[in-house]
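And then chain A:
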Amino acid sequence: MADATDVADPTGVAATVLATHDLSVTIGGVRILRGVSLSVRRSEIMAVLGPNGAGKTTLFNVLSGVREPTTGRVELAGRDVTAQPAFRRARAGLARSFQITSVFTSLSVLENVRLAAQAKRGGSLALWRRVGRGDPAYDDAWQALRLAGITAQADLPAASLSHGNKRKLEVALAIVGRPSVLLLDEPTAGMAVEDVPEVTAMIRDLRDQLGCAIVLVEHRMDVAVGLAERMAVMHHGALLACDTPQQVMADATVQSAYLGETL
Partner candidate 1 sequence: MTSVEAATRAQEEPSSAVAGTGGPERRPVRRWVIAGVLVALAVALPYIPLRIPVLFDGPVNGPGALHLLSLMFVMAAIAMTYDLLFGYTGLLSFGHHLYVAIGMYTTVVVLGETDYGLGAALLAVLVLGLVVPLLLGSICLRVSGIAFAMVTLAFAQAGAIFVVRDPFRITGGELGLAIAYQKLPERLVGVFNAPYRYWLALALLVLVVVAVRWALSSRPGRVWPAIRDNEPRVAVLGLRPYTFKLQVFVLSSFLATLAGAVYAVVVGGAYAEVTHATFVLALLVMVVLGGTGRPYGALVGGLVYTYLVHRLGALSSAVQDLPAAVRAPLMEPLLILGTLFVLLVLFLPGGLVSLFRRPGPNVRDRLRRALRRKDAE
Partner candidate 2 sequence: MTTFVLMTITGMGLAALYFLVASGLSLIFGLMHVLNFAHAAFLTLGGYTAWLVAGASGSFLLGIVVGMLVAAALGAATETGLLRRMHGDHVPQVLLTVGLLLAFTALVRAIFGSDARPMPTPAWMNQVIRVLDAPIPNSRFVLIAAAIAVWVVMTIFLTRTRYGLIVRAGVENRPMVTALGIDVRRAFTLVFALGAGLAALAGSLVAAVQGAVSPEQGMTLLIFAFIVVIIGGLGSFHGSALAALLVGLLQEYTNFYAMVGMGDLVVVLLLAGVLLTRPQGLLGRRLV
């Protein structure tokens, strides 16, 4: 099993924003994650690869707090967040988009993102605080919409969006809180080939503008290689390698695991 505090930064000091230590998830006797240890550096783009069933989504669920690990630790900016539920981690700067689009269907696109902005700003329980047209959360929302590229659809109900735009809304919801770590679960899922470069550019743009670390689960090899500074390869719940794309491709264990399989 590979350990990811390695090559480019032997001291492991370059501001690790997210780390897992020996993470395992066992459900009904099936080991879905086996001792996964990796660390994500500030502002780095890391791709998590692996065939279906490798445990990528489970890993994301554990990282974002939707699922509890059986053993192991998750650290956000050095602090142990393993026991924290999803909403706490979100407040601590961890944002996530979903593989199956999950938005607020009866709200407009703008309202969706404004709500996310309000959530991040805090004080949402204040019954005495009005939400009017001048609400500062709208500014945050417009910024996020601009970064995600869906300002033209702002007034439409979220449920009426095309698939591609829904994915963008997903991203907008995730970034409006200016997260320090952004987990993108299959951002190009279901997209037409011609739409992919736009998304890739957007992801790089997000990292440049927000300075956040981005971890993405990706099936398309070309997208992963093109975007990622490091790639984490998973297989049957274990982490095989986590390194630069070139090193990973050359890694013997990775090759033997995927001999004959197309990633």
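Simple rule for what comes next: a contact is a pair of C-beta atoms (placed from the backbone, for glycine too) under 8 Å apart; a residue touches a chain by one contact, two chains touch by 3 or more; residues count from 1.
The candidate set was assembled so that all candidates are chains of the complex that A comes from, given by their letters.
Everything numeric here is computed off the predicted structure, so don't read it as measured data.
S.K.: Which one touches chain A in this complex, out of 1 or 2?
M.R.: Touching partner of chain A: 1.
S.K.: Looking at the complex, which residues from chain A come into contact with candidate 1?
M.R.: Result: residues 64, 66, 85-88, 90-91, 96, 102-108, 110-111, 114-116, 118-120, 123-133, 138, 142, 146, 151-152, 154-157, 159-160, 173, 177 of chain A touch candidate 1.
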